[in-house]
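Removed: one protein chain of the complex. Kept in place: all other protein chains.
Up next is chain A:
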Amino acid sequence: MSALSGTPAMNRAPGERSLVQAAALALLAFGVLATAVLAIGTGPSALSPSRVIGILAAGPKSAAFPLGEVVIVWQIRLPRAIMAALIGAMLALGGAVMQGLFRNPLADPAILGVSNGAALGAVSMIVLGGGALAPVTAILGSYALPLAAFAGALTATLILYAIATREGLTSVATMLLAGIALAAFAAALMGYLAFLSDDTQLRDITFWNLGGLGGVTWEKVVISGPIMLVVLASAPMLARGLDALVLGEAEAFHMGLRVERLKRLAILLVAAATGLAVAVSGTIGFVGIVVPHLLRLAVGADHRFLLPASCLGGALLLLVADIGARLLVAPAELPIGIITAAIGAPFFLWLLMRRRDFEGF
């Protein structure tokens, strides 16, 4: 008896999924690293995985490999791969937290206008940064754009939450409709800004609307990366609270949670994750809904697992999408947002259709 109960597998209770979840996390982490190596090897001059690993191991100033390859790996593709992984993590984390906050698997920053709010902030900075918003740019420098995106995302999330949630109850229909209106309104304002802008600004705005990882440099990684890591590191704080919130706001309070504080933190985190991602790569849709949902179906909805797993899954998905973006129309490059939307939009429709399995709205 005691010999048997010594093994974790025998001790595991039915319905307890912590072992499977730990294994899934390890597998995802390995997947992210492996895909990153593939992504770094992909491009006009293709490099084998072993060569990529060799160049990475030798360091940025190594003479053991041709200078061209070292520059390609270290200066061009590594920062891009790091950014792809970080942005994927931000997008999926934003989605998972937003779904927990709204207690609904259909909530997603890109679908509900939060990404558009962030893009509006960013576009305002592009178009007006030299004019009306010049004092802001002067004070904040390179942080002006990410901060404007954060402010836009925060405003959108707050409006959405205020409209969709009354006395602790979130109406899904209201949430989706309010999100559509919010996204359309932000798009209208962006259209107006595009009308005001000159040719260079217009190209930047177009890029923002489609989303892409072109032009990622070490400079951008250094500016946004550390803040993204802070966001990632603060996510686990929310896990316990979001788990309790699954049952409802009153129930979460009964279980000992400070519900208002939890909701404020969750809104801040959604806005920060979305704003940071949009500031670097524009609006990339559907990562936030696809990744958490698949993980919940496959290995469980416990947020202590779901939040880190979503970060890894999002990183993995965006690295894969970025490889696709560079291979499909090589030597040119597709905006990555097109790829995630092409995968994600049908997925979203499928989700809506199979929702009838469970209770309705």
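Quick notes on this structure:
The definition used in the following text is that contacts are C-beta pairs under 8 Å (C-beta built on N, C-alpha and C of every residue); 3 or more make two chains touch, one makes a residue touch a chain; residues count from 1.
We adopt the following convention: contacts and distances are computed from a predicted model.
Chosen from "HTH araC/xylS-type domain-containing protein", "Succinate dehydrogenase cytochrome b556 subunit", "YCII-related domain-containing protein" or "Heme ABC transporter ATP-binding protein", the protein name that UniProt gives for the omitted chain reads "Heme ABC transporter ATP-binding protein". Among the residues A:Ile82, A:Ala301 or A:Ile339, only A:Ala301 touches the chain that is left out of the figure.
Listed residues A:Ala162, A:Leu247 or A:Leu327: the one in touch with the omitted chain is A:Leu247. Checked against the full complex, the one of A:Ala13, A:Ile139, A:Ala173 or A:Ala332 touching the unshown chain is A:Ala13. For chain A, the list of residues touching the undisplayed chain reads 11, 13-18, 99, 103-105, 240, 243-244, 246-248, 250-251, 253-259, 296-297, 300-302, 358-359.
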